[in-house]
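Only one structure is covered here, and it is reproduced in the block below.
With one protein chain held back, the other chains of the complex are shown just where they sit.
Up next is chain A:
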Amino acid sequence: MCDRILEKLAILADAAKYDVSCSSSGSDRKNNNQGLGNGHKSGICHAYTADGRCVSLLKILLTNHCIYNCAYCVSRSSNDIKRAAFTVQEVVDLTIQFYRRNYIEGLFLSSGIFRDPDYTMERLVRIAKKLRTEHRFNGYIHLKAIPGASESLLREAGLYADRLSINVEMPTEQSLQLLAPEKKRTDMLHPMKYLSNEITQYQHDKKIFKKTPLFAPAGQSTQMVIGATPENDMQILFMSHYFYQKMQLKRVYYSGYIPISYDNRLPAIGTPVPMIREHRLYQADWLMRFYGFGVEEIVNPDYPLLDMDIDPKLSWALRNLHLFPVDINKADLSLLLRVPGIGVSSAQKIVAARRFHTLHYEHLKKIGISFSTARYFITTKADGFRERDLTPMQIKQQLLTIQRSKYRPNFSPQLQLF
């Protein structure tokens, strides 16, 4: 018995590890039934894997049996691997026992598709329901919505889960066609749209009726595999922009393709995981969500690719040097946020602190901005205006010589000359 459950967990955790999302934030479900657990607004990472990724949820597949044969997926039907499936009760027990020992914030449950979408979805929902109703569990639950599942099941899922997600898998329909010919883009977008409407409705009702039952309070998210197919960064980021604007998604995750297949439609095994590119996409995503950047400012037909050697904010600043330098003691928050080297919390601190004193460079350093980067883009009257007329190229070179990225050898071959 013990050996079998250990083996199942090994197989089904291994198969779920390529799902990027691990977030347990955005839901502050209360424990007001004297039950087990609650939601933490910002989420808690309870452990970190040896690759440095956060572990906050028990992330497993219900089963890795799958009727589909998507080229990029380890669980594809043609792949010769060990298969396993949990029972409903096994997943419930694991979640409760891990949670009680403070190993996890909750459950992230995905699944291969066995028999048909509704059959699979029904089981995922049953697990969430059991946790909530029988065990009075108020921890975080993230369920994968299975593309093609019926609306009534999606609705029930929303009543028990904190977050729902449907992976779009590929940034464009053509790539999906190529790698997962049995899947249809519309099967993913329809439920996403349905959930988006339901979530909007819930947020609206909540303002009027205090007792509105929770419906996916942490919203929905999605995930795209990048680097497996030839899309450029502009296509990817415009897609994300579409999800944020039209579907009100909370997060879009980017998963750098890890070669796992000898399929000749995909990068060969041994090809490095595109980690810097993934990182730059996340940085660009952050700029859209927290820094007030429009997607077309970050990438556009003239700049369809993100720079690999510098971050997207610095890259934008160097293309728009005419907007700088920014006066630290005068510029409004939205402009401070656009200064390379100044993050959200530093920008807020600057605005708060300058009501008391005129800020000098020394104050800025203590506040914790990255001064060596920011100094090219800011000025303070207190230190005397310093006119610099460096070209974007000169600034970039100077910054590259001081930065020490472990990815540096990967940036571009020319860089190694310096």
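Observations on the structure shown:
We adopt the following convention: a contact is a pair of C-beta atoms (placed from the backbone, for glycine too) under 8 Å apart; a residue touches a chain by one contact, two chains touch by 3 or more; residues count from 1.
Just so it is clear, contacts and distances are computed from a predicted model.
A single chain of the complex does not appear, and UniProt lists its protein name as "DNA metabolism protein", one of "Hydrogenase formation protein HypD", "DNA metabolism protein", "NADH-quinone oxidoreductase subunit J" or "Carbohydrate ABC transporter permease". For the chain missing from the display, the contacting residue among A:K82, A:R136 or A:H204 is A:R136, taking the whole complex into account.
In the complete complex, the hidden chain is touched by one of A:L159, A:L178, A:A353 or A:L400, namely A:A353. The residue touching the chain not shown here, chosen from A:L36, A:L178 or A:L321, is A:L36.
Against the chain not shown here, chain A presents residues 2, 5-6, 9-10, 13-14, 16-18, 31, 34-38, 40, 44-55, 58-60, 94, 97-98, 100-103, 136, 258, 273, 275, 349, 352-353, 355-357, 359, 363, 366-367, 406.
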